[in-house]
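Shown next, in structure tokens, is the structure this report addresses.
With one protein chain withheld, the remaining protein chains of the complex are depicted in position.
Letters A, B and C mark the chains as written, and numbering starts fresh at 1 in each.
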């Protein structure tokens, strides 16, 4: 029977999610969730082969039945253990288009991914927290974006999803904070340095967010005591215009 | 063939929607949309019997097929006329509950009503606007709420919907403003004085928002020239704490 | 003895202030305040020669002794009358510079003008209001700017002043709103079409805010009943990027 507190990272590809997984895996056995196993297999193998403990589960967070089944697997594997931290880092699900070219499904995709996905994730992780059982207060962190604060032209789908996610994060922080659960929202404002953005060239060096540094901030938020919970932190490269 | 510019008010019950309908009916033939004809029949009859011109159409804005059919009826009735203004004032669709008691459908209800409903409405009204054909720039106004800016405990569904609506409004303002279309978002922060809140008693008099005064502010926004578009206005009773 | 309600407009030059003065002069005798009589003499003469009633008083709002003396003159002239509305529209007092080139006095200039000037103005107008004596609730409106919400590079002085002004406006709205006094803050986000910006050419026409349209929005805010006070409205040209 596992008893060590563990962590769950949802939305793990080769970028931020993998770095957050690596960071939390230094202290906890971790579960990573992603639609496509190809997205998490690399980091799962890496963690397991370097002294950590990681499990990958393939699931689509916007599909409530699938999420339920994924968490039954988690509860069975970690029966007797407490959840120490959970990170919702899912992306995707939206398109960038002139508004009149958007289909209803495309517009709704932002909310499916960010609103409904985060809802399903939160519904399952919150009951696994136990504020008196872990070293640090149990922590639920959501990943936001520039579009969490600004609805730009052609970004209706993404902004609607990210605004909704921020609303959810605020609502959960206000409901579960007083129960000793730390809910936080991190706004990533800029391009992240991941394989997909490798070729994006900027005038100045170091112009992309470092996933490892993002992960350190998530870890810092996790370690805050309940006297001093951070709710929102915005991260951007030094040269970013904002 | 109708040629006078007309207006469409979506979400018309006995409160704000009816007052907005009355106000815009002073200058335009109007169409009012609501799910339940009982909600708009009174104001439609009142306007038609006092020298105005009003048509009620029953439709559920979150149902794209229904909205399409409603707009075919509108386009047929107002063939040759230009749309001067459109107001999205739909409410409802959400429940107030502790988060862990919310079903996925209940959580999604806020977005269905406020996100998808507003999307369907905007998709149909924007192509009917013609910035060079009307006295005032064509205007699309969305009704927000306290929950547009703050995700309170137990309000995850409503706040997610209202945050998403605000994201959509910002995105449309930034895309369609430069085309001469005025998109605005009004934050109603307080209890509105409508039949449903008749019995709600406050310590001080005049503590509820007056739907007629709200309607005057919508009309004011509509009359602004394109040099001077207002995007966001917050309205609250003088005694409201904020 | 004058008994008709009157209005005071502070910060009157050939642009927004003059337009606000003209608009409020349609309903009230007005007093205009500016440091330099050359700034207000034109609009004062124009109003007086077209059926209105206007008085200009030269004063520097950041100088408390001068403001006191100006208001003694006002109280003597309008003895027995009630103040219906007051607008703080002062500008200037700041420089745009790299931070390390700013002197302490230059940095403080933004606050002198916007913070201290607004303080002195509010201290004198608030006691002249009587919520039961005028048709519309007595109204105090402050003019904000893009820099009310964003501290841009090289704008430390101006942004510090405008942020402080917005803080003051919020604090007064929360203290005096419940007493029936309407305090509002208007954010002017863009270039205003005034003599000084005549030569500024934009790619599209109508790209500058129209002072007359700004004035209409101030008047609209003034006419709101206490059930439905607007606190903040942002105004910008349709082509403005934001």
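Simple rule for what comes next: a residue touches a chain if its C-beta (ideal position, glycine included) is under 8 Å from a C-beta of that chain, and two chains touch if they have at least 3 such contacts.
All values reported here derive from a predicted model rather than from experimental measurement.
Name every shown chain in contact with the chain that has been left out of the document.
A, C
Which listed residue, A:76, A:132 or A:228, touches the chain dropped from view?
Selected residue, touching the omitted chain: A:228.
Which residue among A:38, A:100 or A:239 touches the omitted chain?
A:239
I'm checking contacts with the chain that's been left out. Which of C:6, C:111 or C:238 qualifies?
C:111
Contacts of chain C with the missing chain: which residues?
Chain C touches the chain not shown through residues 64, 98-100, 102, 104, 107-108, 111, 115-116, 119-120, 122-123, 126-127, 147, 150-156, 159-172, 174-176.
Touching the hidden chain in the full complex, which residues of chain A are there? Just list them.
137, 174, 177-178, 180, 182, 193, 204, 206-210, 213-214, 216-217, 220, 223-242
Throughout what follows, only the chains that are shown with their structure count from here on.
Imagine chain B is absent, with all remaining chains left in place, and give the connected groups that result.
So the groups, chain B excluded, read A | C.
Determine the chain that sits nearest the middle of the structure, using the mean of its CA atoms as its centre.
Closest chain centre to the overall C-alpha centroid: B.
Quick check: how many Å separate the C-alpha centres of chain A and chain C?
Computed from C-alpha means, the inter-chain centre distance equals 46 Å.
Among the residues of chain A, which are close enough to touch at least two other chains?
In chain A, no residue touches two or more other chains.
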